[in-house]
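Shown next, in structure tokens, is the structure this report addresses.
Left out: one protein chain. Kept in place: all the others.
Now for subunit A:
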Amino acid sequence: MLKVASFKNYVNFANAKTIGRLFSSNNALNKVDGGKFTDFGSKMVPLAEKQKLVGGVFSSVASKYDIMNDVMSLGIHRCWKDHFINKLDAGKRPNSDTPLSFIDVAGGSGDIAFGLLDHAEEKFHDTQSTMDIIDINPDMLKEGEKRALEQNKYYNNPRVRFMIQNGEVLDAIESNSKDIYTVSFGIRNFTDIQAGLNTAHRVLKPGGIFYCLEFSKIENGLVDFGYQQWAKVLPFMGSVIANDYDSYQYLVESIERFPDQETFKYMIEKAGFQSVGYENLTFGTCAIHWGIKV
């Protein structure tokens, strides 16, 4: 379990939230003070520490990942993920020549990865496309492997690889090697989001597509008000359901710190993608962003 007190030992700006917001909306990097510090929820922590702290959060919630998502989104995350998979509509077509090479980053739990493979099989009878499931957190990957084992479909399957990798670097993935890059509810936890986007551009083949599902900025005032009230309750729900207040507090704060739709779109364009766009889901509670590598 994370201890908030331990964060207080780090530099704690009096109004870190305001400063961090200025920096994060100003450019792709959510760093301050020459790159020495970065935000971790509403707190400022040394850059090198964020990865460990985020790792701690996800190790803490890995076993209760489904409950966590259901609680945070009132179960709507399942509809969002379904919509994401159907919108991407990926898979090797019967009259096409080559199978696809997917990469799902920060996808340790495997729900998007397995969903994509299932969609390809059900709709296009595609049983050849391959999937790399990437996560920096071994506990989340174990959760995904556990699910694969339970489904008895993608465990020990040569089409599916589980890899512990930093999404900002992906040093085990060759450049220009992937057709479809997906990241779902993961990119906001990157220490350097722009580096993650640049890496996505690097690993995709020309013609490859980047697809991202992430919480975003709510555009409807009334819904936003409702969400703000809900966000106040969430950490308490976390402590009741999963006995973990701090992780839920971090997750709420990280959603708030994530760039809005237009800023994130600009960041994707900055990474080199073209035909960039986004679709708001549930009044902008979350958004699907996409871009094409030409």
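Just so we're on the same page, a residue touches a chain if its C-beta (ideal position, glycine included) is under 8 Å from a C-beta of that chain, and two chains touch if they have at least 3 such contacts; residues count from 1.
Please note the rule applied: contacts and distances are computed from a predicted model.
Visitor: The complex lacks one chain in this depiction; which UniProt name from "Ycf54", "Sm-like protein LSM2", "Ubiquinone biosynthesis protein" or "Eukaryotic translation initiation factor 3 subunit F" does that chain carry?
Guide: So, among "Ycf54", "Sm-like protein LSM2", "Ubiquinone biosynthesis protein" or "Eukaryotic translation initiation factor 3 subunit F", the name matching the hidden chain's UniProt entry is "Ubiquinone biosynthesis protein".
Visitor: Using the definition of touch stated at the top, determine which of A:Val105, A:Met131 or A:Ile180 touches the missing chain.
Guide: Once the missing chain is taken into account, the touching residue is A:Ile180.
Visitor: Write the list of subunit A residues that the hidden chain touches.
Guide: Touch with the absent chain occurs at residues 83, 86-93, 95-98, 100, 124, 179-180, 205, 207-209, 211, 274-275, 277, 279, 290, 292, 294.
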